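Here the complex is missing one protein chain, while the rest keep their positions.
Order as written gives the chain letters A and B; numbering starts at 1 within each chain.
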Amino acid sequence: MMETPLLEAHGLGLRFGTIPALDGVSLEIWPGEVVAIVGESGSGKTTLLRVLSGLLRPDAGSVAYRGPDGATHSVHDMGEAALRRLMRSDWGFVHQNPRDGLRMGVSAGGNVGERLMAVGARHYGGIRAEATEWLRRVEIDPARIDDTPQQFSGGMQQRLQIARTLVTRPRLVFMDEPTGGLDVSVQARLLDLIRELVADLGLAVLLVTHDIAAARLLAHRLLVMRQGRVVEQGLTDRVLDDPQHEYTQLLVASVLAA
Amino acid sequence: MAYVAVKGGERAIEHAHAWLAEERRGDPALPELTVAQVEQQMSLAVDRVMAEGACFDRGLAALAVKQARGDLIEAAFLLRAYRTTLPRFGASMPLDTGAMRVRRRISATYKDLPGGQVLGPTFDYTHRLLDFALAAEGEPPPPAPESPAEAAAMPRVTGILAQEGLMAAEPHSEAEPGDLTREPLAFPADRPLRLQALARGDEGFLLGLGYSTQRGYGNAHPFVGEIRLGEVAVEIVPPELGFAIEIGDLTVTECQMVNQFAGSRTEPPQFTRGYGLVFGHGERKAMAMSLVDRALRAAELGEDAEAPAQSQEFVLYHCDNVEATGFVEHLKLPHYVDFQSELEKLRQLRATAMQEAAE
Partner (left out) sequence: MSTATGYNFAYLDEDTKRMIRRAILKAVAIPGHQVPFGSREMPLPYGWGTGGIQVTASIIGPQDRLKVIDQGADDTTNAVSIRRFFARVAGVPTTERTSEASIIQTRHRIPETPLREGQILVYQVPMPEPLFRLEPRVAETKRLHAMADYGLMHVRLYEDIARHGHIAISYNYPVMVNGRYLMAPSPIPAFDNPKMDRMPALQLFGAGREKRIYAVPPYTAVRSLDFEDHPFEPVRAKAACALCGSRESYLDEVVTDDRGGRMFLCSDTDYCGERQAAVQRDAAE
C-alpha cells in the first residue's frame, strides 16, 4: 500500500562559491527505511542533510515530502511556518552535539514534554507520564526527570535528545553523526538503542555518518558521497561487502585496516 | 594649528593649559562660579562625583566639578587622585542605616508601612517641561511646607520580610572586609569586594547593566523593597579606647531590591536581596547597583549565569570609569612606533600579494 516514497529528492545541486557542495544528487526514502549517507568530511553529506530537511535551499533540484494527509509538498516551497510545524511533529532531528537539540537549562521532563506541548498536549500528569516512559525507554533513570541535562553525561544527553525527538512519534528522523562526540564503548550501546527504537517504531531515518560500522549496523540502504556526488548506492550489505566504486573500496578498506 | 611633535611639545602643553584655564573661566564679563555655589546648586553632580570618586567631601567634590568644567568623570578622577594621598586610619563600624535620619523613604512593595512613605525632594512626579522661569534669576522659592516630624521608627522592609522567614538571611561576619583600593581584585571576588567596586562604579555603566537584567539578559524579578536617603553616623573603635565613638555623619542613599524566589523542590522559595549603597543622593545609582549586585549572586544561588550582568569579571573589570576612561582615552596618545611597524608589515604583505597576482 506504500507505493510512494516518504521523501523524494531530484537533481539537487548547490555551490559554495566555486566549490560544488552537491552535484546532481537524487534519492528516495520509503516509510520505515533507514538510509545512511557515508563519506569523508567535506564530501557534502551534511549539506545534503540540511537541504533535505529544508534548512538550506538548493540552487537546483527539488525535495518533496508526503505528509500524513497523503498529499505531497515541496519542502522548499512550503514556507517557514509549515516547515517548523513539520519539524516539531512529523519530523525529528538528532544533532551530533546534544546541546544543539536540547534546552540545557530545562529539566529532562521539560525537554521531552516540550514537543508534546508543541503539538497540543495540555495535561501535566499525562505529559509527565509520557516523559517518564520515554526516559525509561532510553535507559535514563526516571528519578532524574527533574534534573537538567547539564547534570548528565554525554551519552545520557544524547539519549535524552533521542527521547525528546521520538516522543511525538515522527515518521522521519534526520540524524547527523548521532554517536560522533562519544567514547567508543558508549557509542556501541547507543547504536543498539537506536536500532531497537527504530525497529519498534518503524521509523524512516536519514542517517549521516562517517562511521561505516554505524552505517552497517543501522542502515538498510547506503549512499556513498564524494565531492558532492553520490558515487555508489545500494543495499548496505551489498555495498560494503562488494564495493564497486574505487572510493567505496578505499572507505571500506580503511575501516578494515583501522 | 599643526599637531606638535611630542618631543617639542613642552611649550604646546603650557599653552594648552593656559587655554584650558581660559575656557574654564568662560566670559570674564560674567561673575565667576564659586565652589560654594557648585556645592549648593549643582548638588547632585557633587554627590555623583563623591560616589564615583570614592571620597565623601562635598567641598572637594565641588572644587573638582568646577576644575573639570562640569565633566563629572574627570571630576571623579581628580577626587580619586586626591583620595589616594590620604592616610588610612582604619575601618569604620558598619553603618546602621536603620537608624538613619530619613529625608526620603519609599517602598514599592507595601502601600503603607510603619514610619510611612516619605517622598522627599524627588524629580519622580515632576513633569519634564522646561521651566523657563528658572532662566530668569529671581527670589528663592518659598520654603517647602514641613509636616511635623514623625517620631515613628522606620523599620527596614527587608526586616519585615525576614521576620516571616521570607527573606534569605545574609551571612553575618565581624571580620574586616577586604579593601580593593589596597589589594587588587582576584576572582571569584566575595560580595563585600563586589559591593565596593559597584559603589565606586560608573552610574551609566551600572544603569545599562541593571537595565539589561530587566530585559531578559539575566533573569531578574526585582521589586524596590525600600529606598531611603538621609544622614547616618559613622563610628569607629579606636584601638586605644576599645569602644565605638562617632566621628561624623554621611549622607547616603540605600536601595534594598527584593527579588523573587530562588528555591527548588528541596529548598522552600525565599526572597533574596540585591543591595545598593552610595554616597549622597544617588538613587538611580543605588538602584542600578542593587540590580547588578543581585545579578552577580546568580552563581552562588545556583542560577544560570550567562548574561553580561551576571559575569563578575565582565562587570567588575569594566565598571570603574576612571580606569575605563584612562584606557579608552589613551588611544589618543602617540603610538607612532607600533603603528610604523604595522605600516611596514602591511606594505610587505600587499607587495607580496600584488606580485603573486601579477605572475
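Operating definition for what follows: contacts are C-beta pairs under 8 Å (C-beta built on N, C-alpha and C of every residue); 3 or more make two chains touch, one makes a residue touch a chain.
Keep in mind that what you see is a predicted model, and the values were worked out from it rather than measured.
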item	value
Residue of B:G59, B:P114, B:G302 or B:G326 in touch with the missing chain, whole complex considered	B:P114
Touching the absent chain when the full complex is considered, from A:R88, A:R195 or A:H245	A:R88
Chain not shown, touching residues in subunit B	110-114, 119, 124-125, 127-129, 153, 155, 159-160, 163-164, 214-217, 219, 261, 263-265, 269
Residues from subunit A at the interface with the omitted partner, ascending	80-81, 84-85, 88, 103, 106-107, 109-110, 113-115, 117-118, 122-128, 145-146
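In the analysis below, only the chains that are shown with their structure count from here on.
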item	value
Whole-Å separation of chain centres (CA-atom averages), subunit A against subunit B	54
